[in-house]
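Mind looking over this structure? Questions follow.
Every protein chain except one is present and positioned as in the full complex.
Now for subunit A:
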Amino acid sequence: MAAPLTLLLIVAVTIRAVLFRSSLAELISERVEVVSPLNAWKRVVEGLALLDLGVSPYSGDVFHETPLMIYLFHFTVDYAEIVFMVSPYFVDCLSCLLASLDRAKIFRKQKYALESDRYPADCLELLRSPKEMFYIPLKVAMFYLLNPFTILSCVAKSTCGLNNAIIALFIFCTLKGSALLSGILLALATYQSIYPLTLFAPALLFFLQRLYIPVNLRRSSFWCFTLQYAFIYVGSLVVITGLSFFLLGSWDFIPSVYGFIFSVPDLTPNIGLFWYFFAEMFEHFRLFFICVFQINVFFYTIPLSIKLKEHPVFLIFMQIAIISIFKSYPTVGDVALYMAFLPAWSHLYRFLRNIFLVSCVLLACSALFPVLWHLWIYAGSANSNFYYAITLLFNFGQILLVSDYFYAYLRREHHLTHGLYLKKKDGTEATLVLK
């Protein structure tokens, strides 16, 4: 496993190095699909310049990164390319490690279930064998490093890569079982962009499952642990925010970063759903629809947590996917993060129904984004409707992918408890439908 992994790393480094040095780097760093106002490198440089002049970097409404990020780049701006090259490898190694951790956990669980005869006789083929799972960490690494979305995001020097690294580190610490580190890293991820707040629920569910605490609102052990974890999380968040205040000496960063994420004032087109809608909106209704769109991101936590409370790892995957589809300024780097985890669910392949359609849609949309942008902005023969149509189609493809995996996961769980070949009451073959 070490040899293929090393080869993969070398290939990935070569591709990124070649692209960094070519003329494409500047072209890519201006593409709206790859950078957003929140994570563009141009804006980081602007903020650094303002900081060097002694002015608050948030004056001028250009810079929307957090103070910790600006200080990180203050010290590493000369090595920026190396930072951005390293962060995908960081994510990648972590994904590898957590795929193998997950694997070990799954085997343990399967072993116990087999020994206690909990699986019906005909679904032995659904169980996961060590042989098939041996290459999953390598596949996860490959899916992340060689994903064109990741490469584009890295070459554009978008700080999305660093955000992905923090989220990957958080998942790693959660799976490793360290509640303290997990809470601190979750607080850091939330501090960077607010949406990882929804990952609190799956992390909590994971720890509860690990410590064999049943999820029962009447039990005191449940509340005990929840309060502990919440205390770690909120405490770290308060500490980090306070630290940011002391670094820059003002609370400017709160409206500039979090106010910007929530109120979506910048309507530059991107691959998300917000920009067109709010460009068409009358001012009177703007607040209402901002609330609706933002609640949409957080809302899915509740039903998903209830349905997937026994499967927190899959819940984490679903939450990351939902964040990257519905957040206010998504980029392809966010999409790459949840796509990297798809090989971990490769055993669900036989239950997926729309995978061909989804791949075609995503491939076609990725090709059509630059074409329609060119036709709209440069050739003048299209307009924003064309570009938004492709955005809608892209998000539709993503939602279909996520819901397909959800269906496949639930179906496999159903089969594991009720047997693989289902029969209706009159003996004919039954089909499972997700309603």
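Keep this in mind: contacts are C-beta pairs under 8 Å (C-beta built on N, C-alpha and C of every residue); 3 or more make two chains touch, one makes a residue touch a chain; residues count from 1.
Everything that follows uses one rule, which is that contacts and distances are computed from a predicted model.
Undergrad: Which of the following is the UniProt-recorded protein name of the chain this complex doesn't show: "Telomere length regulation protein TEL2 homolog", "GPI-anchor transamidase component GPAA1", "Nucleoporin Nup43" or "Auxin-responsive protein"?
TA: Going by its UniProt entry, the chain not pictured is "GPI-anchor transamidase component GPAA1".
Undergrad: May I ask which residue of A:L8, A:I261, A:L368 or A:A389 touches the chain that does not appear here?
TA: A:L368
Undergrad: If the hidden chain were put back, which of A:G54, A:P130, A:P303 or A:G380 would touch it?
TA: Candidates A:G54, A:P130, A:P303 or A:G380; residue touching the omitted chain: A:G380.
Undergrad: Decide which residue listed in A:S56, A:Q110, A:Q209 or A:N354 touches the omitted chain of the complex.
TA: A:N354
Undergrad: Residues of subunit A in contact with the chain that isn't shown?
TA: For subunit A, the residues touching the absent chain are 349, 353-356, 360, 363-364, 367-368, 371-372, 374-375, 378-381, 400, 407, 431, 433-434.
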